[in-house]
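What follows is a single structure, and I will ask about it in a moment.
A single protein chain has been removed from this complex, and every other one stays in its place.
On to subunit A.
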Amino acid sequence: MTETTIAPEARGPAGRIWDLMGQRPELFTLALIVVTAIAVAIANPEFVAMNNLFDILRASVVRGIFAMGVLVVLAAGGIDVSFTAIAAFVMYVLTMLVHNVLPGMPLWIIMPLAAAGGAAFGVLNGLLIHALRAPSLIVTIGTQYIIRSFLLTFVGTALFMNLPASMEAFGKASLFSWQGTNGVVSALPATVLVLVVVALATWFILERTLLGRAIFASGGNPGIAERLGFNLFQIRLFVFGWAGLLAGIAGIVHVASNRLANPFDLAGMELEIIAAVVLGGARITGGSGTVLGTLLGVLLITLVSNVLVFVGIPSTLQRAIVGIFILIAGTIFALRQRA
């Protein structure tokens, strides 16, 4: 260290790919997606059909909306496992309310209500974490249990099969439909639009506002961020509020596309979503992650859960494949960090 060397050393092509992967870990996720897709397509060419692709997109929407919230929380150095419970609560209560009391409520009122309800829970998470100075994992495990238990005990356990008309219509709406040579009609669901809007909004906040930089700053080192004048309280309220808001929206999208409001739904999805975000290159310890990478992580997880049946892998084995991918990605990211 005699001179200030800041030029990267000359490296071979393998080294350069390695370095690039360190800067853009989502490239690795993309590689996994491509490899999986090619492997499945070779094993069973029927996979490359429009309706399959649309199915994968459809199945990515709810995961993707959740993942945007998790990304923001992880980037700020926290973790949230209560978002599925928030989504279940909001979707069930709202469906019940619309169904029983205000059957004519249009979607443009339902959606903001869901967002506001989810955000309220999220802000509560943020307040608790800040006030108790407790790790966010512990706090959100607590709120997850409380919210879920309240829902099932005091609100109800019955399924709603008859959805309010506006939600039913939203779930059926398609942006684009396409008739295959075999006569099968495949439709691109309108719910994909919600994910697009949510992803754009999250990208804008993270990359184009001071708040976004503050989120990464607090994930990088909260002590230093505070010393530099970033208000950790506001950051925490926002990230958990945002995760809650998106959970509320995801809940409604889930009900609309399944045409069923089941209060037992969504439970247990938390780890899968967190895994998707981490597969997309965000560090579990905070301070990193991109919207694009997260979308790729979600796509990878959905791909694995939806298409492995095409190559005759039993659905019970899907989790193992996801697990292997996570281990590979985790190892590579860790090695890259150590270098």
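Convention: a residue touches a chain if its C-beta (ideal position, glycine included) is under 8 Å from a C-beta of that chain, and two chains touch if they have at least 3 such contacts; residues count from 1.
By our rule, contacts and distances are computed from a predicted model.
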* To do: For the chain that's not shown, choose its UniProt protein name out of "Fe-S cluster assembly ATPase SufC", "Aldehyde dehydrogenase family protein", "Putative ABC transport system permease protein" or "Sugar ABC transporter ATP-binding protein".
  => "Sugar ABC transporter ATP-binding protein"
* To do: Based on the whole complex, identify which of A:A14, A:V101 or A:L210 touches the chain you can't see.
  => A:L210
* Tell me which residue among A:I235, A:I273, A:L308 or A:A329 touches the hidden chain in the full complex. => A:I235
* Full-complex contact with the absent chain, from A:I147, A:A190, A:A225 or A:V322 -> A:A225
* Asked: List the subunit A residues touching the unshown chain?
  -> 1-6, 207-214, 216-217, 219-221, 224-231, 234-235, 238, 287-288
